[in-house]
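For this depiction, one protein chain was excluded, whereas all remaining protein chains were kept in their positions.
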Amino acid sequence: MAAMQFETPPAPAAAAPPAKPFTKKFWKSVRDFPMLYLGALIIVLLILAAVLAPVISPHNPTTQFSDGLTESGIPVGPSAKFPLGADNLGRDILSRVLYGAQVSLLVGVISTVINLVLGVLVGTVAGYFGGWVDNVLMRVTDIILAFPLLLFAMALVAVLGPSLWNVLFAIGVLGWGTMARVVRGQVLAVKEFEYVQAERALGASNTRIMFRVILPNIIGPVIVLSTLNVGQNILVEAGLSFLGIGIQPPTPSWGNMIEAGMQTYQVAPWTLWFPGLALVIAVLGFNLLGDGLRDILDPRNTQH
Amino acid sequence: MAEALLQVEDLKKYFPIRRGVFQRTVGHVRAVDGISFTVQKGETLGVVGESGCGKSTMGRSILRLIEPTSGVVNFEGRNIVRLRKGQMQAMRRQMQLVFQDPYASLNPRFSIAQTLMEPMIIHNLYGSREERLDRVRRLLERVGLDADYARRYPHEFSGGQRQRIGIARALAVDPKLIILDEPVAALDVSVQSQVLNLLEDLQEELGLTYIFIAHDLSVVRHISDRILVLYLGRMMELVEAEELFADPLHPYTQALLSAVPVPDPDAKRERIILQGDLPSPANPPSGCPFHTRCPVAKPVCRERAPQWKEIKPKHYVACHAYA
Partner (left out) sequence: MYAYILRRLFSAVIVLFGISVVTFLLIYAIPADPARMIAGPKAPESVVLTIRHQLGLDQPLPLQYIHYVWRLLHGDLGTSYTYNLPVATMIVQRLWPTAELALGCWLAELIIGIPLGIYTARHARRLGDYIVSALALIGISLPLFWLGLLLLYWLAYQVPIFPLGGFGGLRYLILPSLTYGITGAAYYTRLLKSSMLEVMQQDYVRTARAKGAGESRVTFRHVVRNALIPVVTFAGIDFSYLLTGVVLVEATFNWNGFGSLAYTAIQNLDVPVIMGTVLLVAVAVVLFNLIVDILYSVIDPRIRYS
């Protein structure tokens, strides 16, 4: 993720193409950017799963069914009652996977919003003012980036106590380093454009120039990075829950479901497959969307 | 004599050159090195010199878009170099800038209406959005554009149209002084004269005062009342426009003039080609900065900087040839 390279900020583009019927344009753009639409589709389905979980789940995700386990205590495999099988306590895996989407989306999106706000603030102020302000803020960013996110979040969640909100808060407060760096670089480039000087010549305040003029012009890379960031943060949450420091059972999270599956996967591999598959598809969705957005925002790829 | 609107005294802008571990200052680029002049109300002062002579830095230092190293800039008798941040921001209503590159100077994310309302919002002019939009339409018409363009975005316009929008933006706050930083240099020749005519009309109509920066004497010839010639951040010659063309005194001005095409095909003229490159302003030549390329340089030119003198009435030159 840190290896991404962004193009220089938007230079004014060529004239808009003549209007075509909407459906035709839509299918052409699907053909031009298949990854983008595949990613968007996955994310829409994910949101539907999370929102509709209480409606479409066949069972309560925390109910332990006695017929979910065989007599020897092994989880039952996929069947009419348990479409994706049951887990080590006889709970319905499909229902837990659907409810798990709520946790992943909530943590992924809200922690990214926190990353976004902090990273954009630090990066914009550092890049715009330069000098000692830049120096101080970038050293703080270096410090944040020196602590590997998962390890640092583990320590912080352990301190705060494992709960959904603490996990989300820890990832949000510790994970903004990359965003700050990318934003700073973009601000440094945009700040040299004459329209920024023009705004200053008009008598605009620094705040207005930073947030009304510069920010809208670097929004592209920020959106791309944020999208990829959601996927990354979902993985960090899953990692924390897998280690037992994140979302606590019985609340279903794909991470703690995999952790539970670790005890039974040799005899009941479906306990491992489905939560992991859900996790991969969700993260893939955000990665596809992020990559697709980058392609669309890269002026070299929009030929008309 | 008319009233002075702007008075610049000994304006300097040195950019530090930093090196080493602690970024120590090891020297300075003398972009603007002691410039003084006065601009009268309603006048146009042309400022001419090769690229890299400090014209743009001078313009931006006067507006404090770049903080000048030293000097005085009196605007209606108030030294704006001393103003505090808030006071300066209010003062920007009085003095505006039009940029060279019409492609880079308009925010691609703002519609034309947003671009033109921005100054009104910043200075809290006109009460409502309707009044502002109305003003936007009138501004567009005044610079010769269709009032319906307000909804469009910069990329839909040609260079000349964009430059008209840039001028409208400068006009939006009713300034007294406009610094035009090579406003037509990036435009096609056919469009240049249209924009120049527009600027002249606006000046007449609104009583504006211009500082017109250009690298080419032919562009400033008609629009300027007086012309200031710069070389390496210093003043070479200052005189009324007609006089400059009729009787250029400084060898540098003569060289610049010889490069201006003359409409008369029979006119006999020798083109003076300057030898060598423009020296670096980080390490300017001693004495007269022009001596390294001057066709009539004398030994004294290397030793002492020439005095700024009124050689003929209202005709100022800095050159040892007239000592």
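Order as written gives the chain letters A and B; numbering starts at 1 within each chain.
In this section, contacts are C-beta pairs under 8 Å (C-beta built on N, C-alpha and C of every residue); 3 or more make two chains touch, one makes a residue touch a chain.
Note that the structure is a prediction, hence the values are computed from the model and not measured.
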Just one of A:Leu45, A:Leu121 or A:Leu145 touches the chain that is missing; which is it?
A:Leu145
Touching the hidden chain, out of A:Asp87, A:Glu194 or A:Asp291, is A:Asp291
Identify the residue among A:Leu121, A:Ala155 or A:Ile223 that touches the chain left out of the display.
A:Ala155
Touching the unshown chain, chain A contributes residues 1-3, 5, 139-140, 142-143, 145-152, 154-156, 158-159, 231, 235, 238-239, 242-245, 255, 258, 261-262, 265-266, 269, 272, 275-276, 279-280, 283-284, 287-288, 291
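In this section, only the chains that are shown with their structure count from here on.
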With touch defined as at the start, can you tell me which chain A residues reach chain B in the complex?
10-16, 193-195, 197-205, 208, 213, 216-217
Parts of chain B lying in touch with chain A, wherever the complex brings them together
60, 63, 65, 88-93, 96-97, 99-101, 103-109, 118-119, 122-123, 154-156, 166, 169, 173
